[in-house]
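All protein chains of the complex are present and in place, except for one that has been dropped.
As written, the chain order gives the labels A and B, with residue 1 at the start of each chain.
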Amino acid sequence: MADARFFHRAGPFVLADIAAVVGAEALLPDDATVSISDIAALDSAGPDDISVFHDLRYLNALAPSRAGAIIISRKLAHHAPAESRLVYVPDPRRAYAQVGRLFYPPQTLVPVVHASATVHPSAHIGQGTQIDPGAVIGRDADIGERCHIGPNVVIGDGVLIGNDCRIGANCCISHALIGHRVEIETCVTIGSQGFGFVPGPAGLERMLQLGRVVIEEGVKIGANCAIDRGATEDTVIGAGSVLDNLVHIGHNVRLGRHCVICGQVGIAGSTVVGDGVMMGGQTGVADHLNIGSRAQIAAKSGVMRDVAAGSVVGGFPAVGIKDWHRQTTSIARLSKKVV
Amino acid sequence: MADARFFHRAGPFVLADIAAVVGAEALLPDDATVSISDIAALDSAGPDDISVFHDLRYLNALAPSRAGAIIISRKLAHHAPAESRLVYVPDPRRAYAQVGRLFYPPQTLVPVVHASATVHPSAHIGQGTQIDPGAVIGRDADIGERCHIGPNVVIGDGVLIGNDCRIGANCCISHALIGHRVEIETCVTIGSQGFGFVPGPAGLERMLQLGRVVIEEGVKIGANCAIDRGATEDTVIGAGSVLDNLVHIGHNVRLGRHCVICGQVGIAGSTVVGDGVMMGGQTGVADHLNIGSRAQIAAKSGVMRDVAAGSVVGGFPAVGIKDWHRQTTSIARLSKKVV
Partner (left out) sequence: MADARFFHRAGPFVLADIAAVVGAEALLPDDATVSISDIAALDSAGPDDISVFHDLRYLNALAPSRAGAIIISRKLAHHAPAESRLVYVPDPRRAYAQVGRLFYPPQTLVPVVHASATVHPSAHIGQGTQIDPGAVIGRDADIGERCHIGPNVVIGDGVLIGNDCRIGANCCISHALIGHRVEIETCVTIGSQGFGFVPGPAGLERMLQLGRVVIEEGVKIGANCAIDRGATEDTVIGAGSVLDNLVHIGHNVRLGRHCVICGQVGIAGSTVVGDGVMMGGQTGVADHLNIGSRAQIAAKSGVMRDVAAGSVVGGFPAVGIKDWHRQTTSIARLSKKVV
């Protein structure tokens, strides 16, 4: 059970309502009216809780579970004791996430601009949007409906933010167009000047950075990330992509849709990444590359060349994942022979 | 001598008082009343300064030093000129740190909530605690005694902070229980949502992150770190552990006590790290691993498997440190043969 200091539970709900939310198969009539008050893991659930079984790794916890109901797939259902109250769905893990959101809905917004926020008179704040203490909203900024702008967030002049966005505390956003349903954790920079210089007689002179950051709808960005704006083109984060913490995105990078970018990844300027690409933690991608759609890049890789669509690469310099495994095996053998 | 713009010196102190603070051996009677006004390195110290000798690398500076007193161990004392005024301790480096804190005590707190801070009426602020301008303290937050909450810090609803903690400017802390004597530098995120998603028909859907961050007593966290809260379990940073800057800690990670985690390390979700573990800078540790107590992981390693307690590993993928050195040697030789 989640700590009530931090999480506010809704409910209880009868199982029929839960089944409707997740699109489950029809329940047994007796089950439909059972009251469920929380979600819980199999091993900690009690008769008022609903749990989930979706992976044989947790088989040992299934039989002894006291859960009031268990979300499960038809395929795995034969593992459950006959007396279990089962809720059948095709994708139990996703259904469990949906039930979680039912019991722990997002905090209700208080659609007020806090007195200590500084909102430029020309800025537009959509209906139902909450602006927290210390936030600063620039000239001609345009913030959509039902957004939550956290404490001490700084939104620069002209920034456009869609509906139902959540911007975490102490974020700095400038030169950006942000779509609907974007979620950004805390201490994130968006719209900083890119890293472009030209040598002059007195040292490096900055190239103007006249582009923007375009963040498409549904993107989620982790804490303490930094995303530069474009130099002339835009930096783009495609719809539905998710970034973990401390990720660095250089200027003009175009990240596709539904990408998964793990912690501390860095993508250098002007690299174009297709849709559905996955990058493991601490991976670095050099500038001006093309990473094809659905490519998968193992953690800590150093990508120095284009990566073909659908391929799986790893290592530094990154090569096909099988080649990389061969390399690490060969090196291990070699070092035993030589010494 | 430290720059008086930034550091406020106490004292002077007589040597007897200094000896008492560090638990030194009894002084010669004439030495006990010598007045010392500052700390300084051997080569810059004058007759009013106390210095330290703890490493033969600095032997050249010992004889010519004009320091008024030198902290030293019995073992190294024969290197000092006969006329030196010596203060004997078993661990001179630690004693010198203690004397440093005597001359440069932490800034005295001004136990006031600044008028520009926003403190929820239900929050509890302990006696002697200083809340700086622009700080935002959420509903039911509970902050201990003699804490310093820096400017523009955002403390979320329900967060619990122990006594004698120091939270640096612009930090964002949510969903966290923080023990006594915790020090956090600036721009740190604690309690962000972990990186967990499940595919849905319209793209990735976020798994609820219903856990907390538990930071045990005495932990020190560097600037611009990001620590996610747990998904169902808690993310834990064990007592006395120290984290350098820009470290990423994923959800459900359990870090043991007295660990040393250098800059830009990333530890992926659900990995369990024992006590006294050391990780060099830029190391990455994959998810769901076990790192045994007192393991040492060389800088920039990529750890993809469990690490046994007490072992020393390095490289990517990380192997025993001797194996890694063999590997790098073999590769160097090989490349010379082949080409």
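For this structure, a couple of remarks:
Just so we're on the same page, contacts are C-beta pairs under 8 Å (C-beta built on N, C-alpha and C of every residue); 3 or more make two chains touch, one makes a residue touch a chain.
Here the structure is a predicted model, which is why all the values come from computation and not from measurement.
Remark: the omitted chain is touched by one listed residue; of B:A16, B:A32, B:A80 or B:V260 this is B:V260. Within the whole complex, the absent chain has one touching residue among A:S37, A:Q98, A:Q264 or A:Q296, and that is A:Q264.
Residue B:T328 is the one among B:S73, B:N290, B:S311 or B:T328 that touches the chain not shown. When the full complex is taken into account, the listed residue touching the unshown chain is B:A169, out of B:A169, B:A231 or B:A295. Within the full complex, the residue among B:P12, B:G46, B:P133 or B:G203 touching the omitted chain is B:P133. Although one chain is hidden here, its contacts on subunit A can still be listed: residues 116, 118, 134, 136, 140, 152, 154, 156-160, 170-172, 174-175, 187-189, 192-193, 195, 197-200, 202-208, 210-212, 224-226, 228, 232, 246, 248, 250, 264, 266, 268, 282, 284, 286, 302, 304, 316-317, 319, 323, 326-327, 329-331, 333-334.
Subunit B residues in contact with the hidden partner, per the touch definition given at the top, are 2-3, 5-7, 41, 91, 93-94, 97-98, 100-101, 104, 114, 116, 132-134, 150-152, 168-170, 183, 185-187, 218, 220, 222-224, 239-240, 242, 244-246, 257-258, 260, 262-264, 281-282, 299-300, 316, 328, 331-332, 334-336, 338-339.
Keep in mind that, in the parts below, only the chains that are shown with their structure count from here on.
We define each chain's centre as the mean of its Cα atoms; on that basis subunit A and subunit B are separated by 29 Å.
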